[in-house]
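Got a structure here, written out as structure tokens. Questions coming.
All protein chains of the complex are present and in place, except for one that has been dropped.
Up next, subunit A:
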């Protein structure tokens, strides 16, 4: 069940997945030292016990090595055959990423179009309220925004899909680690434009802006992949 309550151990799984993604995608490089347990706990918004549990799992997968004593800590152990990983990304991950992102754009775009048909003034306020909460990490803010749009679309199915994509793709797609060549990249500005189109009842515009918004994020991610592959 998508909405089954999160058990504490599934938070550890989420941390494991995110760090595994970061190592696989090359966002964390070989031998790089991870932040301390306390810092990781703070950054992921979980308890230290959860972080510890996640690190145990990552050690078992040989993705992390923990050294004790002076100069100790947890270090990334990227898969040895780096080039293999990169070529695998080039051959497999990009098309898969593209396909996943296309599916996501279809879901989020349709939600925006339906929201424009079905939103009343209170709904617009709810969407704006979610977007105004700027203190959150980007992926969490994106998850909350698009989930709220799907709720305003009155679609339980699209909302469930949003939750699924947020888990599957969101933390990578909206990773703050991703470099942006384009200084104009501003997710909040994108959201404001989408919300305005929804408020104006312009479903076609709301959908197009949402698709563009996701496409920009995918471009950032793909550019990073290609950079890594060329290294």
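Things to note:
Definition applied: contacts are C-beta pairs under 8 Å (C-beta built on N, C-alpha and C of every residue); 3 or more make two chains touch, one makes a residue touch a chain; residues count from 1.
As a working rule, contacts and distances are computed from a predicted model.
For the omitted chain of this complex, the UniProt record lists the protein as "Cache domain-containing protein", which is one of "Ferredoxin", "Cache domain-containing protein", "Anti-sigma regulatory factor" or "Permease prefix domain 1-containing protein". Across A:143, A:191, A:207 or A:220, the residue that sits in touch with the chain not pictured is A:143. For the chain left out of this panel, the touching residue among A:132, A:156 or A:189 is A:156. Screening A:28, A:46 or A:108 for touch with the missing chain picks out A:46. Although one chain is not displayed, its contacts with subunit A can still be listed: residues 1-7, 11, 14, 42, 44-46, 117-120, 122, 139-140, 143, 147, 150-151, 153-156, 159-160, 163, 166, 171.
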